[in-house]
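The chains shown are only part of the set, and none of them has been moved.
Each chain gets a letter, A and B, in the order it is written, and its residues are counted from 1.
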Amino acid sequence: MEKAFYLDALRLMLNSRNFEEKTEELFKAGLIHGTTHLANGQEACQAGLCLALSDKDWIVPTHRCHGFTVCKGSDPTAMFSEMFGSSHGLAKGLGGSMHMPDKEVCNLGSSAVVGSGVPLAAGIAFYFKRNKINNISVAIFGDGATSRGSVHETMNLASIWKLPVLFFCENNLYGMSASSSDMISIKKISDRAASYSMPGVTVDGNNVLEVYEACKKAVQYIKEGKGPYFIEALTYRTKGHSKSDRRLYRSAEEEAFWEKKDPIKNFENYLLEEGLFTEEEIEEEEERSKTGINLMAEKALSMASDCLTEEETMALVYAGEEK
Amino acid sequence: MTTREAIRKAMADSMREDKNVVLLGEDVGVYGGCFKVTEGLVKEFPDQVINTPVSEEGFTGLAVGAAMMGLRPIVEIMYADFFTLIFDPIVNHAAKVHFMSGGAFNCPIVVRLPEGSGTGHGAQHTQSPEALFMNSNGLKMVAPSCPSDAYHLLRAAIKDNNPVLFFEHKLLYGNEGEISEEELPIGKAKVIREGSDLTIVSYSHAVKTAIRTAETLDEQGIDSTVIDLCTLKPLDTETIFKSVRKTGRVVIIQDPAAFGGIASEVCSMIVTDKETFSSLKASPVICGGKNSPVPFSKDLETRVIPSVDECVKSALKLF
């Protein structure tokens, strides 16, 4: 692996983290309307997956979408703008925190209906397969979503039609307050892949290199035309489910345990231990990312009042004749 | 040509023109579809006609994703009653993605929904669910009543960049008719006959009832206009208003349950339009289906939709 790769991985994770930190700050300051779902602690999943994809591979993230959106290459200014509801946002301010589609970087945007993005992702793969385009599509979903029938139906469809889709399950142990051990009828979610005759693996979702390697392998398998693949990445969201969550359903010990497994700190330690980066280099990256994200947030804030008019909005209910 | 054949021809012509048009559904291949609408298509278009498992939510969602990439899928839901399983991909996704993406994505998907009672299939195989989609924004809905309209509206639906629900009444499949040269765009109602005393508005299978009602009223010296809505969303209020302003009397006939139906929306459009309201000489009348699930028993099933007799009686009260 070249140093550039490690640098990429570090930068993506830092940007993702800093995006969430800034978002939380803006929310607390009352500058953003609505709610948000922060993905702090899950950066290795986001970066590991996106690094394994080509620019032309598509993703369909979840409600907890910021990190994937950053890592797939969207402009954080446009992301902040979206949360400010301004017309400079990825969805012109009509989407909000859970809807950040970005055609340019091959991100279909999320469904805010848990598990409903999964068939859409298979649809992208269906399109590729029909048109003999050798790209893949990634259905991203959480442990909670595995209880949705749509996920089952889609995995069956993807399997019988050998669609180029990667099922990427972020198992962060909870769906809101519901622990996956209470809600899921099997210990290892990836074991369900057998029902769909596809490979299924479970990886340490807090280890960016492990996620990357697993995804790389999956992408290769899929691009060889062998059909879908299932990856379960074990991770943890260190913040609450959304703005209002008091986290009564989990223990301080558990949180502390996972705090120690912070994907960024651990990766930084690895880089240091392996002598790939110096402390100064890492600090510099941390600083650069933070400053960058803050600047972009400020820029977005400065344009926050640019808003679609009612007429422009109503004109977007139906698509016109030609694209 | 029958309506069945017209629908088939619309699909075939579209698939021939555009490889991105694909048909997905249960048993649409060799079996020819539950109502034989797709018979033979798989032979000419083996790559475009795709049999699916019994996964309505899954394959409709898949079609939505594919449509966002540029495919133009036609989804056949074997019986419209299974609309319950596609609400999420259609209402929460297809209908909203253009808007929610700030216009970045389109979702050109057509869903074909064979509907209607009269076949003895019981309450879960005889529904006409169009009204249950009415209040969802971003959708279009059509419901043709003759082969020509079926052909042109399906062609238009496939070309449309928005999700279109295409309601086809099972009892109309066998109806014969010529395919007109003239296209029928989405959003246009058709004036089937012009009369000066009464406006009868209807759509789909109930258009038959409307025409027979008009014919019966002829005998009583009442001269009716009959309007076939053709498109249910968006409604062609202009055509309706124009006629009602002329006749001052309106009867709206539909097969599905009266409460919360398309007829209620048509009626409310008419009376909330100031000028049209002022032209009314009598209160509008809705002749709708009974507010009950569809009974199996043949006799009861027949009477669940409004009869010509009932419609004539209601119309006569306006004079």
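Rule of thumb we're sticking to: a residue touches a chain if its C-beta (ideal position, glycine included) is under 8 Å from a C-beta of that chain, and two chains touch if they have at least 3 such contacts.
Every value quoted in this text rests on a predicted model; they were computed, and no experiment measured them.
Student: Work out the full complex's chain counts from this file and present them as a formula in the displayed labels.
Tutor: Beyond the single copies shown, the full file gives A x2, B x2.
Everything that follows uses one rule, which is that only the chains that are shown with their structure count from here on.
Student: Just curious, how far off is chain B from chain A if you go by their C-alpha centres, in Å?
Tutor: Here chain A and chain B have centroids separated by 40 Å.
Student: Contact residues on chain B for chain A in the complex?
Tutor: 22, 47, 52-53, 55, 57-71, 88-89, 92-93, 97-108, 137-138, 140, 161-162
Student: Using the touch definition up top, name the residues of chain A that touch chain B in the complex.
Tutor: For this pair, the touching residues of chain A are 60, 89-95, 99, 101-103, 108-109, 111, 113, 116, 118-124, 126-127, 130, 137, 149-150, 152-154, 156-157, 160, 316-323.
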